[in-house]
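Only one protein chain is missing; all other protein chains are in place.
Then we have chain A:
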Amino acid sequence: MVGDIEQIERISLKESTSHFNHLKELEAEAIYVIREVFSQFEKSGILFSGGKDSIVVTHLAKKAFWPAKIPFPLVHIDTGHNFPETIKFRDELVEQLGVDLIIGSVQQSINQGRVKEETGKDASRNWLQITTLLDTIEEHQFDALMGGARRDEEKARAKERFFSHRDDFGQWDPKNQRPELWNIFNGKKHKGEHFRVFPISNWTEMDVWQYILAENIAIPSLYLAHYRDVICRNNTWLPVSEHLHVGEEETIHNKKVRFRTLGDITITGGIESDADTLEKVIMEVAAARQTERGNRADDKRSETSMEDRKKEGYF
């Protein structure tokens, strides 16, 4: 969003700098937070969706403990409505890092009658993830889970702490959060309670992209422009998949699109784009006039849908 595109094009992206720039400072802060999680909690994990933010958190965890392995499992809350590319990417990354993968399955929660599937055209498994997530936390006795949520994403998330306390029911109490002073994180809790920790709280979408480029981090191809069958719904291009109910009045187009966020395939809209390299993506992000979650139907349900979901235990 800063400056204009011409200015950005002139930037030599390979150039490394000796002094402490904003990316290095954000990286140092995130690594510090991840190490605090390891030191203060007994069983922690990284919530991994296959999206760029959780990929960056995983990369930072690798940096935090090198040359040792990442001391946390990756935890995927699987809606069953995935982009196939995301799952392939996840499995390859787990293999390469040599870490454990724990999958909490929304489909299983539905089968067990723990939750009820939404019906109708705009049905989504977004809310259902909360139950599966909390069940997974309980089953594996996690006392801390890290996530890639950022404060610049959404207004309720702007109020989050790095160490976010959750009660016995996994609920967030935004009006009664612990003050977070300097770099001292209070991870004390009673039995049954847990923490959600957000190491990249202070990063913006632009920071994430710049960092991916600077560190040469692999990401799913979905983030780069590609041709795909889509339909136009609620002003966004929804990918055609076996999980999407295409109405008779809706037409399937083949468009060059990319995704700014990756969520459940049924609710994540793409944007028309020619950005098929990271450099081009950065230029596009810089020029964007819509927030990255602008194409997420889950956020559009009401003015406070993120706050409501977070209070119930969402991340």
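Keep in mind that, in the parts below, a contact is a pair of C-beta atoms (placed from the backbone, for glycine too) under 8 Å apart; a residue touches a chain by one contact, two chains touch by 3 or more; residues count from 1.
Quick note on the criterion: contacts and distances are computed from a predicted model.
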Candidate names "sulfate adenylyltransferase", "(2Fe-2S)-binding protein", "Formate hydrogenlyase" or "ABC transporter permease"; UniProt protein name, chain not shown: "sulfate adenylyltransferase"
Among A:I87, A:A123, A:V240 or A:A288, the residue in touch with the chain that has been omitted: A:A288
Identified contact with the non-displayed chain, of A:E85, A:D152 or A:E250: A:D152
Selected from A:P174, A:G192 or A:G247 as touching the chain missing from the view: A:P174
Residue among A:K88, A:R114 or A:K189 that touches the chain left out of view: A:K189
Missing-chain contacts mapped onto chain A: 1-3, 7-8, 10-13, 15, 17, 20-29, 31-32, 35-36, 38-39, 62-69, 151-152, 155-159, 174-175, 177-184, 186, 188-190, 201-202, 204, 206-207, 210, 214, 282, 286, 288-291, 294, 303-304, 307
